[in-house]
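Pasting in a structure now, in structure tokens, and then I'll have a few things to ask.
Missing here is one protein chain; the remaining ones are kept as they sit in the complex.
Coming up: chain A.
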Amino acid sequence: MPRYYTEEHEWIDVDGDVATVGITDFAQGQLGDIVFVEVPDTGAELTAGGDAAVVESVKAASDVFAPVDGTVTEGNGQLEDDPALVNSDPEGGGWFFRMTLSDKGQLDGLMDAKGYKAFCDAL
């Protein structure tokens, strides 16, 4: 299952026509202690680069963007009770939402793990 990354520090796992989206370990480290996550409603239409979710640390609220176009199929309900899961397991249990892919071609514009690591190292 290939994993892609955005320059806004989201990751996206693609499995057929469905993708799972979260924020990277680098992103959670920058945000610090996460105290609230607002995931999109099922059925929400997302546009690549548009607002998809909000993550609130002790310090501030930050937007999470949709990496590609598509429709939300599920938000991670566990984050409501345990937002700190994004800190402890950002690229696993701390996923934000699942979505369909309207245009798989959009994945070509994203980074792979190696490319993302180089991107972070250069920050």
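Here, contacts are C-beta pairs under 8 Å (C-beta built on N, C-alpha and C of every residue); 3 or more make two chains touch, one makes a residue touch a chain; residues count from 1.
Going forward, contacts and distances are computed from a predicted model.
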Name per UniProt, for the chain absent here [options: "Septin-type G domain-containing protein", "Branched-chain amino acid ABC transporter permease", "aminomethyltransferase" or "MarR family transcriptional regulator"]: "aminomethyltransferase"
Among A:18, A:35, A:107 or A:120, single out the residue that touches the unshown chain. A:35
Missing-partner contacts on chain A, residue numbers: 32-33, 35-36, 38, 54, 56-61, 80, 83
